[in-house]
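What you see is the complex with one protein chain gone and the rest in place.
The block that comes next holds chain A.
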Amino acid sequence: MYWVRDDFWEVKVIDSIDDAIASTAPTVARRDHELFDLVETVVEERIPRRRRKRRALMLGTGVLALLLGGTSVALAAPDLHWPWGTSPDGAVERVNPAGESCTLAFKVHAEGVPETDPAVVVAREVLSAIDLETLEIDPALRDENRARAAADMERRISLGVVKRGTRADPDAETISRTVAELIADGVRAAGLDPGHIVVEGGMLCGDDDGSRDDGN
């Protein structure tokens, strides 16, 4: 453990020399929707393949953030954006209702505590131990999410936000919520508080053979 003294002789405790070095990293611009979109534009300019279009089927954003505090997982603010530039902690391949091959990926984040917090570490361990290929889904939760998605789609069509024929993928949310619940249970079973953990789920869909995507 290291003490770091500032100009006023106040002492800040840093756990290790590794953390001390990491703490000197210059700040980078905030990672938000706009930055991710701009980076994506640069990637598309510089990697001139025929484009597959990133689909945004899940909740209309392709990103889901689930807070593990409380008695059940809760959907976080919709402005959270899963950083595609970092490796997921777990991922599964699946086919969405439009027949596209998709990667549904999950990442554990700390909210208000260090990434090295024991609960966060356990959460990642639980996630990595989940067999996403054989994950069992509660039929009642699945049906509930499908019904809600259908109603939401009708509402969006009536508002002219999406065209009729656009497909939602409510099962992706069901899988995500199931994963988040399992992680929360695992953290609690370890005697730790999952209240500072966010599980983000992101999905990327589309043919991966370089063929042009015609959009929704």
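Here is the rule we go by: a residue touches a chain if its C-beta (ideal position, glycine included) is under 8 Å from a C-beta of that chain, and two chains touch if they have at least 3 such contacts; residues count from 1.
We take it that contacts and distances are computed from a predicted model.
Only one chain is not pictured, and the protein name UniProt records for it, out of "ABC-2 type transport system permease protein", "Dolichyl-phosphate-mannose-protein mannosyltransferase", "RNA polymerase sigma-70 factor, ECF subfamily" or "Chemotaxis protein CheC", is "RNA polymerase sigma-70 factor, ECF subfamily". Of the options A:P48, A:G99, A:P139 or A:G191, the residue whose C-beta touches the omitted chain is A:P48. Within the entire complex, the positions of chain A that touch the omitted partner chain are 1-9, 12-14, 17-18, 20-31, 34-36, 38-50, 83-87, 208-210.
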